[in-house]
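This is the structure I want to talk about, given as structure tokens.
With one protein chain held back, the other chains of the complex are shown just where they sit.
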Amino acid sequence: MTEEEKEKQFQQRIDAGEKIEPRDWMPEAYKQTLFRQISQHAHSEIIGMQPEGNWLLRAPSLRAKKILLAKIQDEAGHGLYLYSAAETFGIDRTEMIAMLHSGKAKYSSIFNYPTLTWADMGAIGWLVDGAAIVNQTMLAKCSYVLYSRAMIRICKEEGFHQRQGYEIIAKMMNGTTAQRNMAQDSLNRWWEPSLMMFGPHDSESTHSKDSMKWKIKVESNDTLRQRFIDRTVEQAHHIGLTIPDKNLKYNKTTMHWETSEINWDEFWSVVKGNGPCNYQRISHHIHYHNEGKWVRDCATAFEKSREKENSSISI
Amino acid sequence: MKTKDALYNYCLRLADSNMIHGQRLAEWCSRGPFLEEDIALSNMSLDMFGQAEMLYEYASSLSEDELSADDIAFRRSEREYFNCLLVEQENGDFAQTMMKVFLYSAFAKQLYESLLNSNDETLSGFAAKAIKEVKYHLRHSSEWLIRFGNGTDESKMRVQQAVTNLWRFTQDMFEMNDADTALIDNGISFTTDTLFAKWQLNVNEIFAAANINTPEINNTITGGHNGIHTERLGVMLCEMQYLQRAYPDAKW
Partner (left out) sequence: MKNDNQFPQWEVFIQTKNGGPFEHQGSLHAADKKMALQNARDLYTRRNEGRSIWVVPTECIAATTADDAADFFDPANDKIYRTPNFYKMPQGTKNL
């Protein structure tokens, strides 16, 4: 079969709604797109542990501390599921981490914003995880079986993440003036970055067309963003928060909330590495990765020496 | 000392040790030597906070000032915490943290095994649940010590340094005060003498497997159960109690 025929057959399988297994033939570009997206998704989960970890030691109650700890732990687990899925393309985790450190691999820009108050733990759960869930529910239908399987598991486990975030904010809106101000300030800072999480407009998105053709994603950036806006605006109003957008209005004909144009200059600037925490997040990861090397070396050496011992016994 | 006061004090001692240990373990979050171990460390931390919460709830039910578990956990000053000194020590490197987990969970396992026989049903119930968790921590940390001691030159050096740093705080876990006297009389808690012998046996066994030398004790430091701490605790509490101190009227 020629490459062209293989590609045609592959596309027919996709169009028929079939799932692609790791050992199946797939076009090089499909592989590359998936590897880029899945490894980026894995890195996002791992880097995302840092902004929340920033408040772990200051969590204000035993309950809050347990919830936050369990949530960050889930993120580590989700990063791990995703690294495993990405590894099926023949690039192992060590290499992926090296790509993250060199800047060759990206992660979600949202984590390059700082968590300044406890309310930000609420905002991250409610807005950032909320946006992620919209995206991941879509990705659970992805044509690549390992990505969709990881997404199904992740969506199931993340069920509580958004709710706990909203609970934090709602509690604060019911609290003292200082708490209400803190909650509003947090929404003001996280609203626009969370809208940016869905990526550029469909017309500007370089990978979108292929991804849709291959059913890596089944809905467009703008569709998903709008779904998130419609849900979130109502939730904000429900607890007395103001969406920080003076152009926000409800369109009765389309039945959607309309918002201002997003500041795309800021978006691209953060993507290119100029956000408030880009340097901090990567330095942290590099530092602790290097700190852990002696532990990994030790465990490897120990297993090797034991293998030797065992083999000499069996002789 | 009245039994009720002694029991309250004793609950705080156990709860504080677990919470401070958990807080230290939580410091590892996003800093683990590899991802799977990062998850293991936060799992142990979660176990510790869960155990602390059960005991603070019990203390709350004994409290005459109607303090909640969170009030007790977060609104005391450094002289009112009764945790053992070992758990408040800095994490250091991964070898030191695993050494700390090992020494503490070996102790907690013996302690909870004895508390299974306590006349106080809440305490014996607590021990039955907590013992499974600390046994797992003991297993996990023991295996790491054995890897360190039989791994690379660097890991051997680090694990020996870890025990040198921490050994002086181990005696403190077994210290008894007036609270113990009152509770031992009522069959609520037990003397730590037998615990110490069993703990030592466990430690010697793992140290032998890990080629770790037990340091000579000539600088034993105690006082945790009486609220006399090392300088580390106050700094930890500043961070842990920040929101409660900054916004005393707020509920979170």
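As written, the chains take the letters A and B, and residue 1 is the first residue of each chain.
FYI, a residue touches a chain if its C-beta (ideal position, glycine included) is under 8 Å from a C-beta of that chain, and two chains touch if they have at least 3 such contacts.
Worth saying up front: this structure is predicted, and the values here are computed from it rather than measured.
J.: Looking beyond the chains shown, say which of A:35, A:55, A:81 or A:267 touches the absent one.
T.: A:81
J.: Which candidate, A:73, A:117, A:148 or A:194, sits in contact with the chain we can't see?
T.: Candidates A:73, A:117, A:148 or A:194; residue touching the omitted chain: A:73.
J.: Of the residues A:15, A:204, A:234 or A:303, which one touches the chain left out of the display?
T.: A:303
J.: Touching the left-out chain: which of A:31, A:63 or A:93?
T.: Considering the complete complex, A:93 is the one touching the chain left out.
J.: For chain B, which residues touch the unseen chain?
T.: Against the missing chain, chain B presents residues 34-37, 39-40, 43, 139-140, 143, 147.
J.: Tell me, which residues in chain A touch the chain that this view leaves out?
T.: 21, 23-25, 70, 73-74, 77, 80-81, 84, 87, 92-94, 97-98, 150, 153, 157, 293, 296-297, 299-300, 302-303, 306
In this section, only the chains that are shown with their structure count from here on.
J.: Averaging over Cα atoms per chain, report the distance between chain A and chain B in Å.
T.: Computed value for the inter-centroid distance: 35 Å.
J.: Which bits of chain B are touching chain A when the two form their complex?
T.: Chain B reaches chain A through residues 19, 23, 26-27, 29-39, 42-43, 45-46, 49-50, 52-53, 56, 69-70, 73-74, 93-94, 146-148, 150-152, 154-155, 158, 239-240, 242-244, 247, 249-252.
J.: Going by the contact rule set out above, which residues of chain A touch chain B in the complex?
T.: Residues of chain A touching chain B: 46, 49-50, 53, 56-58, 60-66, 69-70, 72-73, 76-77, 79-80, 83, 118, 168, 171-172, 175-176, 178-179, 284, 288, 291-299, 301-302, 305.
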